[in-house]
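There's a structure below that I have some questions on.
Here the complex is missing a single protein chain, while all its other protein chains stay put.
Order as written gives the chain letters A and B; numbering starts at 1 within each chain.
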Amino acid sequence: MVSTLWSNAVALAQQPPSPVQPIQPPSGPSELGSYLPIVILFVLAAAFAIFSVLLGPMVGPQRKNRAKTEAYECGIEPSPQPVIGGGRVPVAYYLTAMLFILFDIEMVFLYPFAVSADALGLFGLVEIFLFIATVGFAYAYVWRRGGLDWN
Amino acid sequence: MLATVLTAQPVPPADKLSAPAIDYGAIMPVLIVLGAACVGVLVEAFLPKHQRWPVQVVLSLATLAGAGIAMAVYLGDESTPKNGVITLAGTLAVDRPALFLWGTLLVLTLGALLLIADRSVEPGGAFVAEAAIRPGTIQDRAQVAGTGMQTEVFPLTLFALGGMMVFTSANDLLTMFIALEVLSLPLYLMCGLARRRRLLSQEAAVKYFLLGAFASAFFLYGLALLYGYAGSVKLADISNAAAGTDRSDALLFGGLGLLVVGLLFKASVGPFHTWTPDVYQGAPTPITAFMAACTKVAAFGGMLRVLQVGFESTSWEWRGVLWGVAIVSMVIGAVLGLTQTDVKRMIAYSSIAHAGFLLIGSIALTDQGLSGTLFYLLTYGFTTLAAFGVISLVRNADGEATHLSQWAGLAKRSPVTAAVFTFILLALAGIPLTSGFVGKFVIFSAALQDGMAPLVVIALIASAVAAFFYLRVIVLMYFSEPAADGPSVTVPGAFTTASITLGVIATLVLGVLPAFALDWAGSGTFAFQ
């Protein structure tokens, strides 16, 4: 049962660090144990999804013809596909992706600050303000130079 | 139990963190440079196009002056500790070598910035007006007529400079890595901004970026292994850990190896040099000058600190390998340099040979080795800056005429340019009365004192071989008939003239009266804490 797994894990975590290994990683195995229910849910969800996807062809009819398996383009001849096999997509999407990375990283840095903001006090406030301002410069640049205009 | 780990306990007010002490006087030059870079970005954002160039030039020059003054004030202050301070929670070590390198970087960047800002040699400057326009399209043909430029180059240069300054004074490897990225990313970008031969320039940028990303990954992986070994990323802690324990050396030397590969790449030491010729050739010449002069200073500054502070105690284990690397670099630079037909590529191979000489100085772990390497960096920076300044002047209808055959008989067209370039080449070869001679002399004597006589012999042979291809260009310029449709030599404007003059005079002065600079280079050693 899981409870024995827990107790093993906890016992393992409480063992004194062995003398050969002077640097003990801060997280023991017990912390990973709390993710076990998520793993179980993942397995169940994956099983459900794969079963559902496989169910379709098993119970559904199979009456294929050439017109049916053509790519759908409102009835006209499908245009040749540039993307599969090394085509290009408009560069604006890459720009969005790069902006996303920039701000996503900013966001991720703001979380740990927010958790311990009160402990950091004014020092933390000044630091985070500098951080946001630095990203703000880049943001102002992108905005003013038309990086945020879509059409 | 689990709960203590899982629940985030609110920290009581008693545990409030206090701000680390910051010696603002010591780090003021870096703050000025990085702050001005941010202002530069805002200038780009908010000023109309025609105002940007003058504002950026004034801002950048004022920044360099301000940073220089801040450094002079700090050095002139009586209370400044002689053996350096460690500040910003132990991340930056502002000691004498760091200050020397900062000064070097500031002056060399000034020279490079003058080349970047020049608009007389090439109408509109060496940089493209709209880098995002695809080469060869009709918009591209439309913009060739225009005289605008991407003035983002100025803040990017300042960011790179800030990164280099932090890189040379980083007291722990993590700071060093971030500084490495801050200095590298603007350089990758600037390499792709040439006005002429845009595809070549963009190719150079992509090559530099891809190989640079590999090198950064090596550096980071080495950092991780060293952290695993010592439990700290501080150089002093790694040194202490290496000196006094019986831990497995696999992590230490694995980490050191990967770390040094990353550094050697940045310094373009052979056999990690493969990017150098292509990038030097493709990048806009002012950026090539900036890279060749300043990146080398920063990379060797960082390497000196890593080797002397972090790994001195284990030097007998790794020194043999770096011996080999230095020999390979010198041989590659000297031999392959002989076969080049392009001036920019030739200077690139020359820089690889010089990197070998610099590595000799870096692995002589004595005070003479340190001061000699610092001095050599200073002299080499000025000389190579002037070299690229001159190269940008020799042009034909397609832009710069860099093929050697086009330089034939240059002395008959423009005696002054030929004379200046001859002097620079002699300095690169290390002929007496130039700074190159003094630099080689101090490095080789330091190496001899540290018991590296065989290496010095090989270095002397390599210098002799390298001297041959410098002399070949001189012979070509003076004793060949100029081609009928050969290039013309542009009369440079004030900025380029100033830059070349700065480089040439420094090369001369450091060759004739090197004592003051040698004193300054030897005025202190790395802070260890």
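Just so we're on the same page, a contact is a pair of C-beta atoms (placed from the backbone, for glycine too) under 8 Å apart; a residue touches a chain by one contact, two chains touch by 3 or more.
In this section, contacts and distances are computed from a predicted model.
Looking at the choices "Aspartate carbamoyltransferase", "Sugar ABC transporter substrate-binding protein", "NADH-quinone oxidoreductase subunit H" or "FtsX-like permease family protein", the name in the UniProt record of the chain not drawn here is "NADH-quinone oxidoreductase subunit H".
In the full complex, chain A makes contact with the omitted chain through residues 1-3, 6, 33-38, 40-42, 44-46, 48-50, 52-53, 55-57, 59-64, 68-74, 78-79, 81, 83-84, 89-90, 93, 96-97, 99-100, 103-104, 107, 110-111, 113-118, 120-122, 124-125, 128-129, 132, 136, 139, 143-144, 146, 148-151.
FYI, only the chains that are shown with their structure count from here on.
With centres set at the average Cα position, the gap from chain A to chain B is 38 Å. Across the interface of their complex, chain B is touched by residues 6, 10, 22-23, 27-28, 30-31, 33-34, 115-116, 118-121, 123-124, 134, 137-138, 140-141, 143-145 of chain A.
Residue ranges of chain B in contact with chain A, taken from their complex: 1-2, 5-6, 8, 10-11, 13, 15-19, 38, 41-42, 44-46, 228, 231.
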